[in-house]
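Just passing along the structure, written as structure tokens.
Partial complex: the chains shown occupy the same locations as in the complete assembly.
First chain written, first letter: the chains are A, B, C and D, and each begins at residue 1.
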Amino acid sequence: MAVWQMIPARAAPEQPQGWLAWLRRELFGGWLNALTTLALLAWGLSALPGLADWTLWQAVWRPDAEACQAARGSGACWGVIAEKQRLILFGRYPEAEHWRPLLASLLLLALVVASGLRRCWKRWLLPAWGLVWALFFALMGGGFAGLEAVPTERWGGLPLTLMLATLSILLACPLAVLLALGRRSRLPAIRVLCACYVELVRGVPLISVLFMASFLFPLFLPAGTTPDVLLRVLLGIALFAAAYLAETVRAGLQSVPNGQVDAAASIGLGWWQSQRLVVLPQALGAVVPGLMNSFISIFKDSSLITIVSLYELTGSLGLALSGDPVWRPYMIEGYCFITAIYFVVCAAMSRYSRWVERQQARALTR
Amino acid sequence: GKTLDTIKQRDQIAIGVSTGVPGFSAADSQGRWTGLDVDIGKAVAAAVLGDANKVKWVPLASQQRFTALQSGEVDVLSRNTTVTLTRDASMGLAYTAIAFYDGQGFMVPAKTKVKSAKQLKGATVCVQSGTTSEKNLADFSRINKLNLKPVVFDKFDAANAAYFAGRCQAYTTDTSGLASVRAKEAKDPKEHLILPELISKEPLGPLVRRGDDEWLAIVRWVVNGLIEAEENGITQANVDQLKADSADPVVGRLLGKTEDTGKLLGLDRDWLARAIKAVGNYGEIYERNVGEKTPVGLARGKNRLWTDGGLHYALPLR
Amino acid sequence: MLNNDDSIIRFERVNKWYGRDFHVLRDIELEIRRGERVVVCGPSGSGKSTLIRCINALEPFQEGRLLVDGVALGAEGSAQDKAGERAVQQVRRRVGMVFQQFNLFPHLSVLDNLTLGPRHVAGLPRPEAEAQALAQLERVHIAEQAHKFPLQLSGGQQQRVAIARALCLAPQILLFDEPTSALDPEMVQEVLDVMTELAGQGITMVCVTHEMDFARSVADRIVFMDQGQLVEEAAPAAFFSRPESARAQQFLAKLHRAG
Amino acid sequence: MLWQALALAGLLAALLWLVHNTQLNMAARGIQSGWDFLGQTAGFDIGEQLIAFDAGDSLARAFLVGLLNTLRVALLGILLCTLLGTLVGLGQLARNGLLRGLCRAYVELFRNVPLLVQLLVWYLLLVEYLPDADAAWSWREALFLSKAGLAFPALVADGTGSWSAWHWELPALQAFGIEGGAALSPEFIAVTLGLGCYTAAFVAEVVRAGIKSVPSGQIEAAQSIGLSRRQTLRLVTAPLALRVILPPLTNQYLNLTKNSSLAVAIGYPDLVSIANTTLNQTGRAVECIAVIMLVYLALSLLTAALMAILNRRVALKER
């Protein structure tokens, strides 16, 4: 039999700290590791100077077609962006009125960002959305108070992309929730209907839906009642997105334990009440990353409407450059520009979704 | 008819145009539509509504155009569309008049030294999808055993871009299109050669929906009226003056001075005078948009009046 | 069976099946008087949970009738579609239930958990509902946790919140389904203490539990179930000292060995 | 019951209304409908074909050519995205910080840019920056890379039908670029690369998540019976991860197949492109779009069914 003495806790022996140690461990710990690092570095060093030359050192920054022509092949011509930025960003919107789409997009962006912040989750948010949409359409459409009327066929570029993405998300969400609830309904007919809708829509490509919205839809309606093509495309995207969102929402619904529904019933809540107050908030919270991924897809997919001749961001780049022999050769720089825009927005969304996840974990547990 | 009523009611005509063929219908830097097809549309608007600007322009890709017309999204399709039997008979469309006589041709980079389309054996050819060009190309290739390889793009500008990037050894579409593309989109027009062969007949003209003969008649006679106006020397500049003092019975009839042709069409007396006042006669429209003084630079050629040895032969307005 | 006015819950030959073949409740006849405290026990899978979930209309049954505080719950499919819906709502307002897994709403604060029912079912305005909720939290001794979220509390505290939530609708009857069995041993006692306090206040309680000490000191009656049937019912003293049926004897023997 | 009946009736009414409208509209405008057009001669050529096709063949055959082109791109894309995705996914778990960072960057970049833009960029790179066909880069006079695509030697028969008739044919420079051998068009290369690289980013995430999902207890158990690191990966981690990876991987394959419809934007003659052309030539819009939707739907259901069978085969056996 033995009894040991009390041993006080002490700190671990000093491990080498700091970035140098990190580098040593991460990049040169073990010979295979070191070899990989060297190979990657060699590759990087061989590729980088050329790339840097092209993007930076040899690049032409002024909208100077002749300088660009001279630098062609060795350096990028960022001047093309300077020259064409307005056309790329705003499409065929009348040039004198460009402040309107700019203002409208900024308003919309600000509102979207505000809606993402917990601090702003106040009562005024809902009316704010109504107000901003009203302002957006008023600004874009004009036709009052001295603002020149601009028909929707001339809307284009970034505002169009933003509007289509946000509006179709807004429209798709409630539909998705209904579909998801429907797929779990006790009523077999409704269940089957919702399941069929979701599976059918998920089985076809978006562009076939867009074709349908833009070519066929008018045939389905009584003669003369054809809504604006923008509206039809918007509906098409929303109906399509709803099917995908519905699956995400359904996964969330499944993650809510049955006990929650029982508990809600036991305090007297009816079916709709318990879904609205108890199940959905938890279900949607549980699938924020999934929802955000779907939102990102919708935003990216908005680029497909160029295929049905609407000039959103991707389309307006084509519009801006492909008809202009002087600047057409610098398409790749144009693509870099819009790629950067798409990337920033999508990356911001996925960052945000990770942030929300962390917030939730922190807020609800100890 | 019904179409005319709805148009009058909403006080605007919806006209389908192409998404961008310089000289025919293209947006200028201000986003305004200009071109021959556009002017014809304007003439119709002026004749019907009294104002050439009461138009909603609907740019359409080639796959969209027929359904857009069929479904009522546009009232007139004025979009360099070839009139063919299939289109006229089976697709719910009706042609009104021929506004431009064209034919399909080839363009090649001058450096290839190709002088005739028959030398294109085995070449890759850029073409836009959903056009008569695709079929003509296939026929031409088969007849001459050329084994041409089409690369088909869904949009006109995509096909242009691919040709100028060097993806294809030749580019085929209507010669007017080739000329306008070469003029406006080639860096140096001299580097590209339009080959002499015309491999098809391409009568282009505005189309309307089937089933409304009154509306068809209006569009048909506006086009004929513009041609007739040229034949009779009525121009944008002199129309008012002629209307006031011309003693020529034909002019008087055309401008509604002596006879009310408008009533027969369901319009007022001045319909043609307004149209001419808005866009000029056919010759003026042609010269302004695609004529030799414009970048597109097309000689009148077949599009001269019959009196000058061309094909434009306006049906008599009486 | 007497039909005295005192009875607040009455099972009349209730039969229930899961699926087609699994007969989970068999000819249940049981009467509980107003203010009575009944403990239901029995081996795992014997149908205890099912029994008390029937009282709250969380489970439908296929045969028989169940009267809860004067409201009749009929067998499933017995022609009373629309009336049935209303009966269910009435019953649920009069019956509070506490679950084994607490089933608090994790996305709502403790206070919101408590006011959800009163506000959306009874239609109380928020300030009133909150005042009342705070009173109930006092009753289970955790008023100071009102603004935390459920997952930030210990198991014992969570279960006490669940009890307070059940009390917020001022129910006539309180149902407990193994309220302590998901708790760490140290926390069992705090919940049992709260339950004992409640039992002293005259509310009708039906409690599924294996806490025999609690049953002995609090229950008026013990009901023993096995394989979906009521096997034996007795006063606690009698039940623990000399159970009549062989199965109850077995069951008690096992409990003793484990304890 | 009432609700169900109402919902069904409502839906039915809506559908009937739409069909009725369509019929009215089509009748009023003299639009012909029906499937007879599939038997008409196509009248157009198709640039790339796996089975013989010329303008004299029927439209039905044209659709078949388009479908085969779609499948060709989809299959190659699936191969590419699986290989690349697995590499990048494993790279994200590598010990080397640099490699990890690079793979992460790859995923972020390719995931966050619309596929259409990526396709256009690939195509642009190919047709803008490769040499003209008459100045093709060649490798040993056997491989030629140019704006006309990648030409390589192929086995061809000279039509006599005997075995000896098969011989290798080398591509060679002719008046209009490269003739002989076989070639991949730049459209095909761009679509395949675009789809492959885009989907690879998603596959990489699937692979990474799959490997991370293997409980650490399994790996410890493997180590404690003495398996080496590589054996653990091969015998325990990989088979377990595979089961997690398979279902989302199927989804990615389905997405890739559906996304191949974007090929139409860069002139690759896939099913959608052929349907588009047909729609224009015949005016049968409803029918052509129905063909597109039905074919993709069938492909989806078929893949899903196959994968379900596979899934069941590899599912862990439980009681």
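Quick note on the criterion: a contact is a pair of C-beta atoms (placed from the backbone, for glycine too) under 8 Å apart; a residue touches a chain by one contact, two chains touch by 3 or more.
Quantities reported herein were computed from a predicted structural model and do not represent experimental measurements.
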Written as a formula, what is the chain make-up of the whole complex? A x1, B x1, C x2, D x1
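Keep in mind that, in the parts below, only the chains that are shown with their structure count from here on.
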Lowest number of touching-chain links that must be crossed from subunit C to subunit D: 2
Outermost chain relative to subunit C, judged by CA means, is B
Averaging the CA atoms per chain, pick out the one whose centre lands closest to the mean of every protein CA shown. A
Between subunit B and subunit D, the Cα-mean centres are separated in Å by 39
Once you find the CA centre of subunit A and the CA centre of subunit C, what distance in Å lies between them? 48
Among all residues of subunit A, which ones touch two or more of the remaining chains? 211, 215-216, 219, 223, 307, 331
Subunit C touches at least 2 other chains through residues none
Every chain pair meeting the contact rule: A-B, A-C, A-D, B-D
If we count contacts the way the header does, which residues on subunit A are in touch with subunit C in the complex? 257, 259-260, 262-270, 273, 277-278, 281-282, 285, 363-366
Once bound in the complex, which stretches of subunit D touch subunit B? 25-26, 28-32, 43-47, 54-56, 124, 127-128, 132-133, 147-148, 174-177, 179, 185-187, 264-267, 269, 273, 276-277, 279-283, 285
Please give the residue numbers of subunit A that touch subunit D in the complex, ascending. 22-23, 26-27, 29-30, 33, 36-37, 40-41, 187-190, 193, 200, 202-208, 211-212, 215-216, 219-223, 296, 300-304, 306-307, 314, 329, 331-332, 335, 338-339, 342-343, 346-347, 350
